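All protein chains but one are shown in place.
Let's turn to chain A:
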Amino acid sequence: MSLNVEHHEPRVLPSEKPIRLLDNAGHALRGRETGGFELPPVERLLDLYRRMVIARRFDVQVTALTKQGRLATYPSAFGQEACEIGVVSAITADDWLFPTYRDSIALLTRGLEPGEILQSFRGDWHNGWDQHAHRTAAMATPLATQALHAVGLAHAARLRNDPIVTLTYLGDGATSEGDSHEAFNFAAVWQTPTVFLVQNNQFAISTPIARQTHATTLADKAVGYGMPGYHVDGNDVAAMFAVATAAVDRARSGGGPTLIEGLTYRIESHTNSDDPTRYRAARDVEHWKRRDPIERLEKYLVSEGALTDDIRADITEAGEALAGRTRDAMSETPELDPLELFDHVYATPRPALAEQRAALEAELAAHAGQAREEVAAR
């Protein structure tokens, strides 16, 4: 006897061709390619456009600041805006996001400030925001670990009849980790209200997707766990938003988890310390630059007459203002108290740690004394 037959729809693999609502020329599509999803209304698309343009302005600004040495590192999401913004726009402020280091621009859409988002990349502290206030977990660096947290939080909320959804982002490389498997399985077995977004940007640092999986698409994996999987054009924000919205609705109404794969491309290097010329051809990058998610939506909005000069000017202004706030935030010299290193390790204070704190305090005081003597001696 096969298990769980009564729970399931007929078991079909996700389409090999990505679900797409707008083609690269910005034409609205009809028929099979849409996977039965509807193009979101133009006001919604205009809003997504605005968020994407502003996000890119931020991303470019942060990459520039990193090159100037203001940040220790920055993993850019240039070219991945349709995934990053399209999917996070499908959840509400009450829902939770569990992001990775790649997802700074999704956090902007959650309302976080540049100074909060970038604190860890500047090197001040590991996490720069109030996770509960923003319902946004700290960015996870150990790959795929956060996906389990998203499943656990979703399950807890269900046990308390709290109608929230959790959304977590993963990279294509991260799907190879055991934690991904466990998160997909737990979510499906417990039927948690969780949406997994796999951003298939085709590289894990230097390793191409073909060395990561032998499956036709990453969305195929969903089938084995007994959850719906969608292989979506990750540079089509209309499709990403529509599929994510359906997944969020299903999760909220008790229909369980969904795995969405957005097929996109990492235009920038992995981080500023990476050298992509070692492992990929510039012409591949050029190919994907011509499939830019923002330009695609722009063409559609222009053809619909929805993108007026006033709106453009307004978006540009908002983007510049954000870039300015980002520069300001990153040019401040933060006052970091080394003694705070001891303050947050345990809820229950420990005498031994207090001793170590006192030792560092004495050391800092001695140094300050030395510095004063040196100044006085001059």
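What to note about this one:
Going forward, a residue touches a chain if its C-beta (ideal position, glycine included) is under 8 Å from a C-beta of that chain, and two chains touch if they have at least 3 such contacts; residues count from 1.
Here is the rule we go by: contacts and distances are computed from a predicted model.
The chain that is not shown carries the UniProt protein name "3-methyl-2-oxobutanoate dehydrogenase (2-methylpropanoyl-transferring)", picked from "ABC transporter ATP-binding protein", "Hydrogenase-1 operon protein HyaF", "Cytochrome aa3 subunit 2" or "3-methyl-2-oxobutanoate dehydrogenase (2-methylpropanoyl-transferring)".
Touch with the chain that is not drawn comes from one residue among A:Q212, A:N235, A:T258 or A:T326, which is A:Q212.
Touch with the chain that is not drawn comes from one residue among A:G123, A:P163, A:G224 or A:G255, which is A:G123.
If you put the hidden chain back, the residue from A:L159, A:A282, A:A352 or A:A376 that touches it is A:A352. Contact between chain A and the unshown chain involves residues 72-73, 120-126, 141-143, 173-174, 176-179, 204-207, 211-213, 273, 275, 278-279, 334, 336, 338, 341-342, 345, 352-353, 356, 360, 363-364.
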